[in-house]
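Presenting chain A:
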Amino acid sequence: MSTELLKGNVAFAEAAVRAGCEAYFGYPITPQTEALEHMAKRMPELGRVFVQAESEVAAINMVYGAAAAGVRTMTSSSSPGVSLMMEGLSYMAGSEVPAVLVDVMRGGPGLGNIAPAQGDYLQIVKGGGHGDYKMIVLAPANVQEMIDLTLLAFDLADRYRIVSVLLADGSLGQMMEGATLPPMRPLAERPAWALSGARDRDTNLVSSIHLDPEELARFNDHLQAKYAEIEANEVRFEEHRLDDARVGVVAFGTAARVAKTAIATVRDEGVAAGLLRPITLWPYPEAALRDLAERVDALLVVEMNAGQMVEDVRRVVEGRVPVRFFGRTGGVMPMPEEIADAIREVAGASAAAGAQQAQPQEVNA
Partner candidate 1 sequence: MTVLAAEPLLTPVYEYPESLTHVPTHYCPGCTHGVAHRLIAEVIDEMGIRQDTIGVASVGCSVFSYRYFATDFAQAAHGRAPAMATGVKRANPDKFVFTYQGDGDLASIGAAEILHAAVRGENITVFFVNNAIYGMTGGQMAPTTLPFQRTSSSPDGRDPATTGAPLRMSELLAQVDGTAYIARRSLHDVVQIRRAKKAIRRALEVQRQGIGLSMVELLSSCPTNWGLAPDAALKFIRDEMVPVFPLGDFKVPPEPEAGAQA
Partner candidate 2 sequence: MKGTVKVDDALCKGCALCIPVCPKGLLRVATERFNARGVHPAELDDPAELCSGCEQCAVACPEAAITVYRAVKA
């Protein structure tokens, strides 16, 4: 297959088509509307389902219905629209139907703006809706990953009967990069549990109700066991220049891209910095992070929010090393030099702390 210049939003939409997505339901919202428009053209061309719903509330419930019918289905939105979907996502988790959601994050809270941000981390990674559930969360950092992780999202959703989320941002959605699309895959068979009319079989039910508390507890145990299996098997991350790093930068998505440039700059100055880039935000690369915490002097978490993933980093690191944070809110894009400054400061503070420890008698009592 050839490499072509693709816009992020179009890339993930077409990747979904190639992955065998049979039904797309969405609503226009900047900065991902190109995906809706691409699907509006492509899905009818292929005799598949496209509906522009009346709201994101309706869209996610249409996804719920199509997912219950056993077809590969998805929706895409951005932060304010994704908030409207939380109810539907909880219902889908509670009835174990597979589906894919793409959240192209923008500045918030509230209507915010249309600039790229990472302010939905806690919402998405912690489930977002009510109840004890998780969704697989994949964080692309370039247009090729927008494609590859969309394919992975559908496969993991079906394998585990779970919702997979592609957590992108407006920058990734709008940028154009060279990327390669996969060939068209055949449509999947409908699973045995799906709703298709009880012809010559017992009736199927897709529901999230378990009125008896003991029964609901058992169902929750089942979900937790599923999540443990996913945590054991589906962690993905990138390690960049970590072998000899003294400062470990932890970042995902667009923040990670900018951090790589900053790391290149400070490396030239002799600061040994490297990047741990989670690709799955759930399941989080906890083992890799703990391992890194054993080896570096400090961690610097870089995000395009007021500090969300840093909470998970601190939780996992459990104080082994200092965890610092650099963030930009409002949809403001962090610049490499700002991140480089933050790395230098962390490296400097680590060096000073190291120097103090070497000469304890100089500390005033």
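Per the selection procedure, all candidates are chains of the complex that A comes from, given by their letters.
Keep in mind that, in the parts below, a residue touches a chain if its C-beta (ideal position, glycine included) is under 8 Å from a C-beta of that chain, and two chains touch if they have at least 3 such contacts; residues count from 1.
Keep in mind that what you see is a predicted model, and the values were worked out from it rather than measured.
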item: Complex member touching chain A, one of 1 or 2; value: 1
item: Residues of chain A touching candidate 1 in the complex; value: 22-23, 25, 49, 51, 53-55, 57-59, 61-71, 73, 87-88, 91, 95, 195-200, 203-209
